[in-house]
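As you look at this complex, bear in mind that one protein chain is not there, while each of the others sits in place.
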Amino acid sequence: MKRVRPLPSYLVQRYKGWKATKYQDNQAWYRHLAQEGQHPRAMIICCCDSRVHVTAIFGADQGEFFLHRNIANLVPPFTPDGQQHGTSAAVEYAVTALKVAHVIVLGHSNCGGVRGCDAMCSGDAPELNDKTSFVGRWMDILRPGYERVKKIKDTEERVAALEKQAVLVSLENLVTFPFVAEAIESGHLTLHGLWHDIGEGEIEHYVPEEGGFVTV
Amino acid sequence: MKRVRPLPSYLVQRYKGWKATKYQDNQAWYRHLAQEGQHPRAMIICCCDSRVHVTAIFGADQGEFFLHRNIANLVPPFTPDGQQHGTSAAVEYAVTALKVAHVIVLGHSNCGGVRGCDAMCSGDAPELNDKTSFVGRWMDILRPGYERVKKIKDTEERVAALEKQAVLVSLENLVTFPFVAEAIESGHLTLHGLWHDIGEGEIEHYVPEEGGFVTV
Amino acid sequence: MKRVRPLPSYLVQRYKGWKATKYQDNQAWYRHLAQEGQHPRAMIICCCDSRVHVTAIFGADQGEFFLHRNIANLVPPFTPDGQQHGTSAAVEYAVTALKVAHVIVLGHSNCGGVRGCDAMCSGDAPELNDKTSFVGRWMDILRPGYERVKKIKDTEERVAALEKQAVLVSLENLVTFPFVAEAIESGHLTLHGLWHDIGEGEIEHYVPEEGGFVTV
Partner (left out) sequence: MKRVRPLPSYLVQRYKGWKATKYQDNQAWYRHLAQEGQHPRAMIICCCDSRVHVTAIFGADQGEFFLHRNIANLVPPFTPDGQQHGTSAAVEYAVTALKVAHVIVLGHSNCGGVRGCDAMCSGDAPELNDKTSFVGRWMDILRPGYERVKKIKDTEERVAALEKQAVLVSLENLVTFPFVAEAIESGHLTLHGLWHDIGEGEIEHYVPEEGGFVTV
């Protein structure tokens, strides 16, 4: 473990600033949360991308959202094969233990993972097809989405459509989990699909009645 | 997809507030980020827990941190078996594509996933041993950590020690990835282990010279 | 009970509108709240005045704030005499059962109760001195505040000062409750005093370091 280093000083400074201000203001609440446990209202599944600042966009404070972040905000289908499925574990914990009321899948523009998937499926990124490519194998989840948009000739247009497919495929996969389907049926859970334009700050949500994504 | 609903109004209101204030203030930067791509300085791996507000603690702004969040901030060992490994994909993308300078593993107090792992390994949660338990199979990653702390008799003390093992096991697993080990060797990457006390607002970091966690 | 009438139709219409929109959007969350119980972060004590729209000002959604509203946002001193004390009961429930992190006393401009107290103490409203005046006896709680501002000659100025005394006297009385004092001492509760200008939309908060109320 000699390869591990102390916290970089620029982060020490920021942490000390938080401790002296926001923590001081909210100490009682944070102690309450520590002792009484979390009761988040929603689970948000979004991309690891550093430009998707979901806590800022939704004014999140401590205790409000159970956040799972992975490459391209993907949820794989229900596969109870005894292997390690981090995303499925997060969904299981949120829905069955925390009983969140909403699962929100938030996609975004300029997604590197989605662009890589498009390149891989188009034959332009053979290295992603390699068995040892973790990113490639993870993006396999989005292949059914690529099949639906592959007829779009223009690359930028196709990639943008694929970003929204990343949301839709995840929503479709979510309902393959029996505990998700049951919570929806009994009126204890709703699903929501969003796509965020990083540069323009827009959010579109999927509205089934409209058959597609609509600006909020 | 008729089970999908529009964005709840309380989140619409918050988003509109962000759009009218923070987005307006930073539009030029957000457009820059959209066009020029992300260049995050660090990857942070932390828990999905709603009480771990990592963006607040480190004053994160858009574009700064590549964030992967899963149950109990775990990284599995390098296993290039062609299966879907969301965490390994995130690490691969951060280190090989984004070339982040730091990978920070942030554990925390009062972790439900770690407590579940302790119960499972102690024989008190047989349901987590079930092949179909996604949380149980995910927490298998932490079993080597349990082996090191199982001699601690007091449950609260043992669970607290296991929370720090969740950080250490992840750091140990990180260096099993060849691209991680290479980036460290060549001086392009450092690893960092943190543990956050939710109620008291403290952060401890792992300092190898001290042989353990030390308050920042 | 023949004096009781059905709900007026204008309220039926509004309720049906809420049911068809906001309730539909949040049904899963409301069912969660019904089954899992409330976990409000703060108790807010404010006036019954129809112009103090505290839920709008703080963007309150269901489950966030435990709200006690009485005439002039007053808290009486700790008096465990076995009589009925509605405000003391509300404080007791919030602090000991719900373990809220904040108790916020919100006063406001143009307060009819405070103006009545000023008139009563100045000798201009003898009817409020009557033993049978519930408003008069309730406003007796604010008499210690009147003593501190009675030297102010200008009536408007004196009434405005008395509105802030209504906040300060309540805060002083709050710490006479042993369970409030204990929760503060142990770092689980903080008190906050606010005054709201209805016409201008301003909020001032009491900042002890400044020795008075300061615009937020």
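In order of appearance the chains are A, B and C, and numbering begins at 1 in each one.
In this section, contacts are C-beta pairs under 8 Å (C-beta built on N, C-alpha and C of every residue); 3 or more make two chains touch, one makes a residue touch a chain.
If you're wondering where the values come from, they're calculated on a predicted model, not measured in any experiment.
Chemist: By the contact criterion defined above, which parts of chain C meet the unshown chain? Give residue numbers in ascending order.
Modeler: 1-8, 11-12, 14-15, 17-19, 22-23, 27, 30-31, 33-35, 37-38, 40, 43, 48-51, 53, 55-71, 74, 76, 80-94, 97, 102, 104, 109-110, 112-113, 131-135, 137-141, 168, 171-172, 175, 184, 190-194, 197-201, 203, 205-208, 216
Chemist: With the missing chain put back, which residues of chain A would touch it? List them for me.
Modeler: Interface with the chain not displayed, on the chain A side: 21-22, 25-26, 29, 59, 61.
Chemist: In the complete complex, which positions of chain B touch the hidden chain?
Modeler: Touching the chain left out of view, chain B contributes residues 16-17, 20-21.
Following the convention adopted for this analysis, only the chains that are shown with their structure count from here on.
Chemist: Tell me whether chain A and chain C, two copies of the same sequence, contact each other through the same residue numbers or different ones, using over half shared as the line for same.
Modeler: same
Chemist: Which two chains have the greatest number of C-beta pairs in contact?
Modeler: Top-ranked chain pair by contact count is A-B.
Chemist: Roughly how far is chain A from chain C, going centre to centre by Cα mean, in whole Å?
Modeler: Inter-chain centre distance comes to 41 Å.
Chemist: Measuring from the mean C-alpha position of chain A to the mean C-alpha position of chain B, what distance in angstrom results?
Modeler: Each chain reduced to its C-alpha mean, chain A and chain B end up 14 Å apart.
Chemist: Out of chain A, which residues touch more than one other chain, so two or more?
Modeler: 27, 31, 35, 63, 102, 190
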